[in-house]
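Every protein chain except one is present and positioned as in the full complex.
Every chain is named by a letter (A, B and C) in the order it is written, and numbering of its residues begins at 1.
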Amino acid sequence: MAQSKFEYVRNFELDDSILKNCWIVIRIDGKGFHKFSSAHNFVKPNDNRALDLMNVCARAVMGEFGDIVMAYGESDEFSFVIRRSSSLYSRRSSKLSSCIVSLFTSHYVWKWSQFFDFPLAYPPAFDARCVVYPTDQNLRDYLSWRQADSHINNLYNTCFWALVQKKNLSCKEAEAQLKGTLSDYKNELLFSEFGINYNNEQPRHRKGSFLFRTTEKVPVLDKRTNSTTLKQKKVIQEVHQDIIGDQFWKERSFLLDP
Amino acid sequence: MAQSKFEYVRNFELDDSILKNCWIVIRIDGKGFHKFSSAHNFVKPNDNRALDLMNVCARAVMGEFGDIVMAYGESDEFSFVIRRSSSLYSRRSSKLSSCIVSLFTSHYVWKWSQFFDFPLAYPPAFDARCVVYPTDQNLRDYLSWRQADSHINNLYNTCFWALVQKKNLSCKEAEAQLKGTLSDYKNELLFSEFGINYNNEQPRHRKGSFLFRTTEKVPVLDKRTNSTTLKQKKVIQEVHQDIIGDQFWKERSFLLDP
Amino acid sequence: MAQSKFEYVRNFELDDSILKNCWIVIRIDGKGFHKFSSAHNFVKPNDNRALDLMNVCARAVMGEFGDIVMAYGESDEFSFVIRRSSSLYSRRSSKLSSCIVSLFTSHYVWKWSQFFDFPLAYPPAFDARCVVYPTDQNLRDYLSWRQADSHINNLYNTCFWALVQKKNLSCKEAEAQLKGTLSDYKNELLFSEFGINYNNEQPRHRKGSFLFRTTEKVPVLDKRTNSTTLKQKKVIQEVHQDIIGDQFWKERSFLLDP
Partner (left out) sequence: MAQSKFEYVRNFELDDSILKNCWIVIRIDGKGFHKFSSAHNFVKPNDNRALDLMNVCARAVMGEFGDIVMAYGESDEFSFVIRRSSSLYSRRSSKLSSCIVSLFTSHYVWKWSQFFDFPLAYPPAFDARCVVYPTDQNLRDYLSWRQADSHINNLYNTCFWALVQKKNLSCKEAEAQLKGTLSDYKNELLFSEFGINYNNEQPRHRKGSFLFRTTEKVPVLDKRTNSTTLKQKKVIQEVHQDIIGDQFWKERSFLLDP
């Protein structure tokens, strides 16, 4: 059969293995979610149904790939952190990115109806990229970068939509009023104009969602003795808190352990 | 704000741009579709519902990305061919792969119920890779490789399932009987034992599906004159025929034109 | 022995193989040759001793690596063209670049005294890079790019040093006079002011040096019969002519043949 004659083309595949002993981050981000969120009437600035859906998809991805030790999500994006010593797919970059983004997308569409009571107007897509960090500090700085970015965007969006929705400004006017202003101004604006203490806003909106593997004591019923005992169980925990400072990491030193 | 302090981590992203003036092939392939096809009772060896779904997803991908000039699909895989001069996503490999595989997956789940009258048991995923071919001949050889591969697998599977389903052999027995046999033997086996002329099997099973952009004359009604005229319209055509020989390409020389 | 414990570090080497079936160009360029040429009193704008030395080193490199089919040199640079089907060093980019640049440098220092009657003031170095071209046209355009660049620089330099050396302008004044001027102006300046017809300048200065493998009929003495016959011999030929137009390539179609 002619196959042998053509099989040489397989050798045009280039090796895209990732440097060993580095943290691997796969970040996915919704394609054109400006339009997607609007086409599906997402609540502004944050739609908890959409965030819940993102998180449940991220959990599914972590459930499938045991080498993902933590993940951070906000808005239409999620970053999956693969442990430095992983040899998943021989660390082939495109395999890692594509399998994660495809599985995430698949769950997103599949589980949509669990969170929204109307159907998808059109199927969404996500891009994915692979970024590599050599040190624990670099990885923490990466996560801090995403959380800081989330904070900036969310504070801005909270102001923007308050001005638009509660003070009936046009989008242009709201934009003009916020242009170039600092955090202090925005906090003050929310408080004085709308009675909103930004720090009391929902933590998941202010801090994003951090998922990580840990163990939890759960009560298990022993049918023979009819008594319950506490057993360690592996779980994926979700928190919405500061991951920029040292405290979070000190309390969970196992996260960065090899 | 702390952002500036962390933003340096963005520079750890490495450039993955693809060499210019080369054909770019993005091949996606179902993850664990051995299990998936069995969990969803796919007809053996070929389930037309599954193939229809694959093709409709491929069309959606081509609809979104105009730089994909052709695509070839068989079994759980699809290869998308991006024209050599494309600057889509600045030819960034991971952007191209991830957006294509994510969109394909999204359509697969979204459109599942158009082709199957029972729901998905679990959400499927696809991997994706990017392969680059410098010459037209290399590209044709790539497509020939996939079609030859498809042929070999399909001829084998046709025999295998005939032996299992019609002669009640166990899978092991069928495997043993086919081991090491050539095409001639398999053709003969199908004919003498099952009255099957392999060449009369459905073309889409024997040849896979080739999609390409072309124009078609379609009748258009002019409301004023109430007469119909033929107009050129851009369409994505689907064929199931030999793409290994020269004839196919001679008749469609525009496909490889720059 | 402790070796095994450490040998894992070898796996941190990443594969840098070059895409198959593409032309590979290794371009080397003198490091800081502005200073080097001045420290060794190179004739301005072109020192034939320096050019001869460059060419003889390039020949030595071609003598060592049979897969280099042609090379183009000018000023302090040389581009070596490796045939598309080469599997030299498994097409590993760093092996190809480093071996070529190292051998070139080695010959440069070793043969210096054959061309200059004073010793090196300090040892020169060259950088090297690897660039890949998928089509013959791309390769020709690459070579045209280098020759066009050489022409522009040489025309400028010829004017510049004429103004400085023959009209006693300062470097600043010469620069100011030439700034923004076109080729026509420079040709005219050379002719009217210095009686120089640029087209009569030495071809090697105007066109650079193109080296390529070919065969030549050479007379061979047969000792038995004491008669000479012409035999084909492999040689590396050097020409200084236009390689931008089609004619050069039509006459030597074997150069781009696979």
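As a working rule, a residue touches a chain if its C-beta (ideal position, glycine included) is under 8 Å from a C-beta of that chain, and two chains touch if they have at least 3 such contacts.
These numbers were taken from a predicted model, which means no experiment stands behind them.
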{"item": "Sole residue of C:S93, C:T214 or C:Q241 that reaches the chain not shown, by the stated touch rule", "value": "C:S93"}
{"item": "Of A:V109, A:V132 or A:L190, the residue in touch with the unshown chain", "value": "A:V132"}
{"item": "Options C:S102, C:N157 or C:Q241, residue touching the unrepresented chain", "value": "C:S102"}
{"item": "Missing-chain contacts mapped onto chain A", "value": "19-22, 84, 132, 134-135, 138"}
{"item": "Residues belonging to chain B that touch the chain removed from view", "value": "11-12, 14-15, 17, 19-21"}
{"item": "Interface residues of chain C (partner: the chain not displayed)", "value": "1-3, 5-10, 12-14, 28, 31, 60, 93-95, 97-99, 101-110, 120, 123-133, 138, 141-142, 144-145, 148-149, 151-152, 183, 244"}
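Following the convention adopted for this analysis, only the chains that are shown with their structure count from here on.
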{"item": "Turn needed to bring chain A onto chain B - CA fit, degrees, nearest 5", "value": "180"}
{"item": "Same or different contact residues where chain C meets its copy chain B, judged by the half mark", "value": "same"}
{"item": "Averaged-CA centre spacing for the pair chain B and chain A, given as whole angstrom", "value": "31"}
{"item": "Euclidean distance of C-alpha centroids - chain B vs chain C, Å", "value": "47"}
{"item": "Residues within chain C bordering two or more other chains", "value": "19-21"}
